[in-house]
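Omission of a single protein chain aside, the complex is shown with its protein chains in their original locations.
On to chain A.
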Amino acid sequence: MSTPPYYNIYRVSSIGTALTEALDELIRDSTIPPQLALKVVEVFDRVMADTLRNDVRNRMSFKGELHTYRGLEDVWTFIIRRVVFKMDNNDVVNADKIKIVTCNARKAGDA
């Protein structure tokens, strides 16, 4: 395995779903073939990961009650309840529940 594939976890983000919806419309109208849409999404996987890694510097922290977890190979999912986020400007954001989907950084498309 030469270059590990990029994870597709970001596809379910808001920017990812907005992309797939826009692509779906083009497919529905037969404006583009589905294979091309898939290609676009794969480009998105890579660009999103690289942009986050290279261009985002800020930090945050969170604390909460672990509700559910499961791990399969290098992909973990956690449900955490009563979460308190602290942003790097000291803003505090609360949420009743948050779902975390996270993949092993060491396999994430490091060229």
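Definition applied: a residue touches a chain if its C-beta (ideal position, glycine included) is under 8 Å from a C-beta of that chain, and two chains touch if they have at least 3 such contacts; residues count from 1.
What we mean here is this: contacts and distances are computed from a predicted model.
K.L.:
I notice the complex is incomplete. Of the names "tRNA-specific adenosine deaminase 2", "ER membrane protein complex subunit 2", "Transcription initiation factor IIA large subunit" or "Amine oxidase", which is the UniProt protein name for the chain that's not shown?
P.N.:
Missing chain, UniProt protein name: "Transcription initiation factor IIA large subunit".
K.L.:
Need a quick check: the contact residues on chain A for the chain that isn't drawn.
P.N.:
Against the left-out chain, chain A lists 7, 9-10, 12-23, 25-26, 28-29, 31-33, 36, 39-40, 43-44, 47-49, 51-53, 55-70, 76-85, 87-89, 91-105, 108.
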